[in-house]
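Written out below as structure tokens is the structure these notes cover.
Missing here is one protein chain; the remaining ones are kept as they sit in the complex.
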Amino acid sequence: MSDLINEFREYREKMNDKILESGNKVMKRIYSVDTLAYQDGALPVKTKEMLGLVSSMVLRCDDCIKYHLEKCHEQGMTDDEVFEVFSIANLVGGTIVIPHTRRAVEYWEALNTKAGINTKS
Amino acid sequence: MSDLINEFREYREKMNDKILESGNKVMKRIYSVDTLAYQDGALPVKTKEMLGLVSSMVLRCDDCIKYHLEKCHEQGMTDDEVFEVFSIANLVGGTIVIPHTRRAVEYWEALNTKAGINTKS
Amino acid sequence: MSDLINEFREYREKMNDKILESGNKVMKRIYSVDTLAYQDGALPVKTKEMLGLVSSMVLRCDDCIKYHLEKCHEQGMTDDEVFEVFSIANLVGGTIVIPHTRRAVEYWEALNTKAGINTKS
Amino acid sequence: MSDLINEFREYREKMNDKILESGNKVMKRIYSVDTLAYQDGALPVKTKEMLGLVSSMVLRCDDCIKYHLEKCHEQGMTDDEVFEVFSIANLVGGTIVIPHTRRAVEYWEALNTKAGINTKS
Amino acid sequence: MSDLINEFREYREKMNDKILESGNKVMKRIYSVDTLAYQDGALPVKTKEMLGLVSSMVLRCDDCIKYHLEKCHEQGMTDDEVFEVFSIANLVGGTIVIPHTRRAVEYWEALNTKAGINTKS
Partner (left out) sequence: MSDLINEFREYREKMNDKILESGNKVMKRIYSVDTLAYQDGALPVKTKEMLGLVSSMVLRCDDCIKYHLEKCHEQGMTDDEVFEVFSIANLVGGTIVIPHTRRAVEYWEALNTKAGINTKS
């Protein structure tokens, strides 16, 4: 299952490098604002990552979901917490979010497995 | 071609089970409202499945489209009828819906083939 | 309440005329395909108008909703039927559709009032 | 400015009543799941309301934004916190979210004014 | 008709000031990247404003449309050119873009009137 994780990470990193090396200043700045936005501030990193996750879910972007799931996992989120984020996303965004939730659960499990954690579900 | 169908069904079922077994009550309720919504009422099941299909198309969710195509097929929809649903989706949702229509046609054909029906197109 | 209806219709007609008089052939063709798509075919007009309505709701376009509500009303849809369309839209599209449903109910009531019908709700 | 608040609340309540009185069970259930989802659980109410707010912003639903701003205000969110939610929404959702952020700031100010708080900005 | 223009400009400016004065660095940076992106580069300003306009249309953001219409007008776009942008938006984004096109035509006319130009349509 960690293939799922490695494949995502490698492609993401390789292509991000290409984008940053293109010389386009606007793209470079968007990436740097992105880094800034999720830093500790009035709200802690964990909350911000949950905000990033739920936004990615309602906008139905699988790769963005994977990225924020990784960050949420690093922040020590529990299975129950992450499923509550999923539930808000499915409620607000509708059943159209369900297929993305399936893939999110798969990726979350892969992250748990990699870290030696048993997923609750 | 029925691999396309089996693969979709198996993954869908496996991951839905995980979501339902997670213990999250909101997710469970969303699934049960989903079942309720497509039952026979003032509008017949067939009409409701067409409503689900067209919604999935304009929101461009391939897995949702597959699911409702299966249900529409079970309801005995003809090729001409399903293409009229596609046409409304492409008109309202724009040419951005075309790639999803291509995959929808492929899945519809697979459903026809599995049932021993020749697709018109 | 019929002000709601008249205001919508007048603005819509006035601006559609301007678009059609602009000489842009693509816009003209889109309007003519739009007319063609909702005509009686393998599926009856009423079904097609419901498909247009539910698509407009999940894509959250208030003016499109109003337009299709008028057409659904002309097709003799009952309150129960229209609420079943609303329910599919809110399920598939999520609670984000609720504010548009509120305005849809208001417009539907206005159409009923104009036609001398008491709305059920 | 509290007209902005009252007008929103009154219309919302009046039309929600009509939807619930329509007798449509699916709509009723969606409303009840909605209530359930934002209750205290593995994640506290305040976090869930922020999740609802950011989702409403990236999906660009002004009325949903207003509703969650009210709930966030009740939860004692500060100006700095709410602007950090706005910033994630604008980053993830793009500059297309800016006009909705303008209206969100106006509504947040109205909530502050009503509560006798000076908004920071 | 210039009320339409003034009202938009004044509200936009007033609320943008509040956002920039909030002290949120991410919001400030997003605004500055926004300024950078539409400057003359490999592509001329006029082309970039058309790209901003068509994006705003398919994402159906009326205020963003107004803003880019102003910029396109400053760049000397003709009625025929702007209608060709509208036509791509309606084709790609679907008939759901039509109501936004109606309002865009109204705003474009107001800009023409203010500049002493007769709109073609």
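Here the chain labels run A, B, C, D and E in written order, and each chain numbers its own residues starting at 1.
Quick note on the criterion: a residue touches a chain if its C-beta (ideal position, glycine included) is under 8 Å from a C-beta of that chain, and two chains touch if they have at least 3 such contacts.
Small disclaimer: the values here were computed from a predicted structure and weren't measured.
*Asks:* Given the contact rule set out at the top, which of the displayed chains would the hidden chain touch in the full complex?
*Replies:* Listed by label, the shown chains it touches are A, B, C, D, E.
*Asks:* On chain C, where is the contact patch with the chain that was removed from view?
*Replies:* 25-26, 29-30, 32-33, 36-37
*Asks:* Across the whole complex, list the residues on chain D that are touched by the chain not included here.
*Replies:* 58, 90-97
*Asks:* Extract the touching residues of chain A with respect to the undisplayed chain.
*Replies:* So the residues of chain A touching the unseen chain are 11-12, 15-16, 18-19, 21-24, 26-27, 30, 34, 55-56, 59, 61-64.
Assume only the chains that are shown with their structure count from here on.
*Asks:* Minimal path length between chain B and chain E through chains that touch?
*Replies:* 1
*Asks:* Which positions in chain C touch two or more other chains at once?
*Replies:* 34, 55-56, 58-59, 64, 80, 83-84, 87-88, 90-93, 95-96
*Asks:* Taking chains as nodes and touches as edges, what kind of graph is this: line, ring, star, complete or other?
*Replies:* Chain contacts: complete, every pair touches.
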